[in-house]
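With one protein chain held back, the other chains of the complex are shown just where they sit.
Chain naming follows the written order as A and B, and within any one chain the residues start at number 1.
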Amino acid sequence: MIEVNNLHKSFIDKKNKKNTVKALDGLSFTANDGEITGILGPNGAGKTTCLRTLYGLLCADEGFATIDGISVTEKPLAARAKLGIFPDKFGLYERLTAYEQIDYFASLHGMSGQVKKQAIEQVIQDLDLGELAHRKTVGFSQGQRMKITLAQALVHQPQNFVLDEPTRGLDVMSTRILRNHLAKFKAKGHCILFSSHVMQEVAALCDRVIIVANGKLAAQGTPQELCELAGESNLEEAFVKLIGSDEGVAA
Amino acid sequence: MMSNLTRDLIQLKALVLKEYREAFRDKRALMVALMMAILAPIGIMMISKIMIEKLVDEPPVYVKFSGAEYAPQLIKHFADNNLLAFVDVPADEKSTWQQRSITLNIPANYAADMAAGKPIQLHLQADFTDKAVQPPVRRINNALRAFSLSIGYKRLLLRGVDIRLLNPLELVEQDTAKPDATFMLISMMLGLYLMLAAFMSGLSVAIDSSAGERERNVLEMLLCQPVSTLKIVLAKLISASTISVIGVLLILLLTSVSVGFVDLTKIGATFSLDLSTAAILLLLLLPICFFASACQLFVAFQTKSFKEAQSTVGMLIGIPAFIPFVISMMDDRPQWLNWLPIAGQSMIIEKIFKGVELDWLAVFTTSSVTIVITVALILALAKKLKSEKVVMALS
């Protein structure tokens, strides 16, 4: 379970105080186990800042975030151990083979020996990576890269899984694989937090949607509830309405 | 439940293993390290060869003599000094000497003037601005002067003069350098080169594993993992400095082998890299390798891009080349220089090659200072990697 409570974060320009950006302004939400929670928000709404705070890379000015009840600011390493991360810009170690890369992340999570080996085999099988496993990752297609990244994020079977715009740049087939996998994961009772711009995807996949604007929670609920709340029939229209206005988007 | 220590070890091992894999599969980075190592002995050999040639070897010089028949003894004296007649030039050098066209005119009245005790003027024609002509001309000059003097001495001797009168003063140079310190240049070069190699060899790996990883978007992923930044930095340090150490080792090895092919004794020099000297050099350079990698990582992590990292760290290379050079120029060296990294080591290396007994205290002090600074850099870097500034620079 991921809980975000009253997060505040400002980026201060030391030279020019006027340029200070308020990225998070009291954001709170909860992503429950056994659910896929989607974060929607326009560019600059504070999604990335929020996720980075969750990873423990940034430190909130106010408020807190916990992963399975562990504070990410107080025990970042312990909190991260419970987390699988699929970053927005994922790169691969191009001089390593897919297997080595997955092995690397497994080891970073403290896995070793037979346990590690089995976990890697499992994730390779799950993602159908058998053919790619022992090739160096240089020259992999975007879909293949996505799968490797997914494998390295999931090899340690994290309870919580955060994806930052995972389907960007993926073709239909890859997107489907990802979706299937997330669904399986959800079925096992994991907590999935998912940021995206693609409305259909969010609508189709997410149990709950959190709409963020100007660093604040604009609205939350199931896609259905949000449509009803906005009085619109599709999520996109509801989203535009809920974040306020076109100006709101610009801000 | 797994103990923290085993977890730490597993993580560190994975980190180091991964850095090694990347480093050793990075052909370009390895090439840099290897090139340094291979160029060293080649460079040292070439420079020594040139030095020996300049200082000792007297390659044949072909002179166009006109009127050689008037002065057979002079021509013989020239031949003894490897100054030969142009007619004898081998085919492959013919065009060279044809172009240099050094001409010596011996007048027809040579013999008569010699017997009459008159001064004889010989005319030497060449393009004196041509650099290649200068050494031969100098040698012709010296040979002629020696020949002329020997005749002059005999003329006076045969007139009953004590020829020792012609040398009222004689300056005898007494070199107080240790007998085996005469090969300073070569060892200075090697010392400098080793220092440079310690800095250069690991450079590519250091930049690639820091700025390079950030550019390839893998650093953020790593920072999000449950690993302390200290371990991350340590792994990168170990990997980069390993390459440095390998570079230094290779240089020591190849140099000790290759110097055997150059006869340095011709210039009154000797150079041998025995096992104990090599071991001491390695011991001295080991902290430098770590220090260098730490510096490079520290700088590279703070740059905004891979390109910037390359150029900024590139400037760091100047330090190991510059410091020993400045030190060798300094006459009064302040005490604290002995303790500084690079400066301290380069002075000790200089002493090792001079054959001065090793000051173990100095080795210990400078190594300790170097290690302390390295540790400080690593801790600072680990802390920096946790800072928001670095995170913000990621995207």
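Methods note: contacts are C-beta pairs under 8 Å (C-beta built on N, C-alpha and C of every residue); 3 or more make two chains touch, one makes a residue touch a chain.
Following the convention adopted for this analysis, contacts and distances are computed from a predicted model.
Chemist: Given that one chain of this complex has been left out, which of "Alpha/beta hydrolase", "Cu-processing system permease protein", "Pyrroloquinoline quinone biosynthesis peptide chaperone PqqD" or "Acyl-CoA synthetase (AMP-forming)/AMP-acid ligase II" is its protein name according to UniProt?
Modeler: "Alpha/beta hydrolase"
Chemist: Which shown chains does the chain we cannot see touch?
Modeler: B
Chemist: Out of B:Asp92, B:Asp175 or B:Glu357, which touches the unshown chain?
Modeler: Reading the full complex, the residue touching the unseen chain is B:Asp175.
Chemist: Touching the missing chain, which residues of chain B?
Modeler: So the residues of chain B touching the unseen chain are 70-73, 76, 110-111, 114-117, 151, 154-165, 172-180, 182, 263-266, 268-270, 272, 274.
Just so it is clear, only the chains that are shown with their structure count from here on.
Chemist: Hey, how far is the Cα centre of chain A from the one of chain B, in Å?
Modeler: 55
Chemist: Going by the contact rule set out above, which residues of chain B touch chain A in the complex?
Modeler: These residues of chain B touch chain A: 2, 6-7, 10-11, 13-15, 17-18, 21-22, 25-26, 213, 216-218, 220-228, 388, 391-392, 395.
Chemist: If you look only at chain A, which of its residues touch chain B in the complex?
Modeler: Touch residues, chain A against chain B: 11, 48, 52, 55-59, 76-78, 80-81, 83, 85, 87, 89-96, 100, 103-105, 107-112, 152.
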